[in-house]
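Complex shown without one protein chain; remaining protein chains in place.
Letters are used for the chains, namely A and B, taken in the order the chains are written, and counting of residues starts over at 1 for each.
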Amino acid sequence: MSPPVSRGFRHFRRPTAGEQDRVPPGQYVAQGFPVLSAGPTPHTPLPEWTFSIRQAGETLKSWTWDEFQALPAQDVTVDIHCVTRWTKLDTMWRGVPVDTLLGQAEHDAPYVMAFSDGGYTTNLPVQDVTNSQAWVAFGYDGQPLAAEHGGPARLLVPHLYFWKSAKWVRGLELLDHNQPGFWESYGYHIYGDPWRQQRYAGD
Amino acid sequence: MVALDGNSIGGLLIEVFGTEMTAAQTVCATCGAAAPVAETVVYLRAPGTVVRCRTCGSVLMVIAQIRGVHCVDLGGMAALDTGQGG
Partner (left out) sequence: MATAAVRGRLTWQTATVTSVMRETDAVRTIELEVPDWPGHHAGQHLDVRLTAEDGYTAERSYSIATADDEPVAITVERLDDGEVSPYLTEELHAGDQLELRGPIGGWFVWDTSDGGPLLLVAGGSGVVPLRAILRHRQRAGSDVPARLLYSSRTLAEVIYHSELDQYRGGVAVSYTLTRSQPPGWTGYSGRVDAALLAKIAWPASEHPLVFVCGPTSFVEAVAGNLVALGYPAGRVKTERFGGA
């Protein structure tokens, strides 16, 4: 039973011919930047903020906000894809490459669990957050990253569905084995490649 | 995204449970607080639906719609009582 079409209703739009190869299957192009969250917006004061690389209960390396800001940062323009079907093109971010952060901790772990203020987690293969594929972003569109969008800093992994780009990120836990994070443990895909429409476990 | 309350998922809960649930009493497994579902803190389209205890903020329930099926995790609730013996 297919629902009746609502005359004249359109919001997010289908990609134009020129955008086709930038928009994954099943996605619509958003003009705005929707705010989605699984919990309240945390407000960690910057003097208390740290970013840590942890493994087996130990902190291998940690940065205060000032130390983090002193690291070399990059400006990147990327397309982002939310599993709720909106894609936003040409988003501009400023952040520290995860390569730089993981590079300062000696390890050979194959997976990480990103962890955030408020308890959110998401898992990723190390090879997906290295090789210039991921950043800890603290700037968006030329401004400090707004709290509702994950500020002061969030993970940015644009080649995967955006639930992997953990807001309010506080560190990466190195893992020997892949484990599901928050949404992964509620049925979302363990990897999340938008180009293969890996939205849910089993896709 | 601004948090709503359990009233906002009344329709979803009827789909999931087969009956009106906003007046059902929930007990938080983390802090023990009791409240009607209507008064819980709800985040919609998070991508799934996240229902949290208003007292302690812990997750009570998560509902994800996966390939047309509602997948419900009630692990955060110690009890969910419709007051109708079920």
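FYI, a contact is a pair of C-beta atoms (placed from the backbone, for glycine too) under 8 Å apart; a residue touches a chain by one contact, two chains touch by 3 or more.
Everything quoted here is computed from the prediction, not taken from an experiment.
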Residue in contact with the excluded chain [from A:Pro4, A:Pro45, A:Pro72 or A:Gly142]: A:Pro4
Positions on chain A where the hidden chain makes contact: 3-12, 14, 28, 32, 85
Footprint left on chain B by the chain that the document does not show: 2-8, 10-11, 14-16, 18-23, 36-39, 68-70
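The rule is short, and it goes like this: only the chains that are shown with their structure count from here on.
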Cα-centroid distance, chain A relative to chain B, in whole angstrom: 26
Sites on chain B touched by chain A in the complex: 1, 3, 41, 43, 45-48, 50, 52, 57, 59, 62, 64, 66-67, 71, 73
Contact set on chain A toward chain B in their complex: 35-40, 82-84, 148, 163, 183, 186-188, 200-202
